[in-house]
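The complex appears here minus one protein chain, its other protein chains still in place.
Up next is chain A:
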């Protein structure tokens, strides 16, 4: 490092401070990683070894059978198929919920920012209130609504709930992003002869990549990690993985299989981790994205 910083001398104090800084960062990172490390280690031990209580020590020999059991053999309540079917359930809920809520949020934000109408600001303020409504409050009315719509206990019902609940957030994201787009862009396109959707599709969406990534990550994490809606509105065979994980941990015949529990928990968390790893840099970039200059 010091070879590259020409003309700048680092004093002894600077070096000490820098060392201290990295030390603190490493300690904090280790602290945050600890639970995951313990989970991973535990999942690779066999039940006997876990009982000895050596939580932090490395496994004496690697056992992967807890993973295969968590995947396809562990019992969740009365069925013993592992959590893989529920993982699929979760994907069936998350993918449409994320796509639909993101798309609708984009259109909402586009209208509120660039096609202002009488009362559009009030409309937006009202929508914002939706961000602050606690999950518990809407459980009963939503259960009634789903029953009335005939989609109670179905995947479609859960998608519906998540789309409705996510709309406030996705609209907020897109609206704030589109505020930085000059209104004249829409005016120019209108004079050029483009209509509402053509302008959206040809001019607005192509510059929206950063905020689309942000919204997708946000929605994916929210919907994937949701437990309350999942437990309240899912049917027996449409349970998302979070609910299945809970059932798996609570179902025991004889001794607790912590290794299986840990393996299942890691499997359930992997998709959100993957989304962050692949799109994380866009997430930060999108959050700090400034004005779109024309």
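Just so we're on the same page, a contact is a pair of C-beta atoms (placed from the backbone, for glycine too) under 8 Å apart; a residue touches a chain by one contact, two chains touch by 3 or more; residues count from 1.
Here is the rule we use: contacts and distances are computed from a predicted model.
Asker: Any idea which of "Ethanolamine ammonia-lyase large subunit", "Acetyltransferase component of pyruvate dehydrogenase complex", "Sn-glycerol-3-phosphate ABC transporter ATP-binding protein UgpC" or "Amino acid adenylation domain-containing protein" UniProt assigns to the chain that's been left out?
Answerer: "Sn-glycerol-3-phosphate ABC transporter ATP-binding protein UgpC"
Asker: Please pick, from A:13, A:191 or A:277, the residue that touches the omitted chain in the full complex.
Answerer: Within the whole complex, the residue contacting the unshown chain is A:191.
Asker: Which chain A residues would touch the chain omitted from the figure, given the whole complex?
Answerer: 182, 184-185, 187-195, 198, 202-203, 206-207, 292-294
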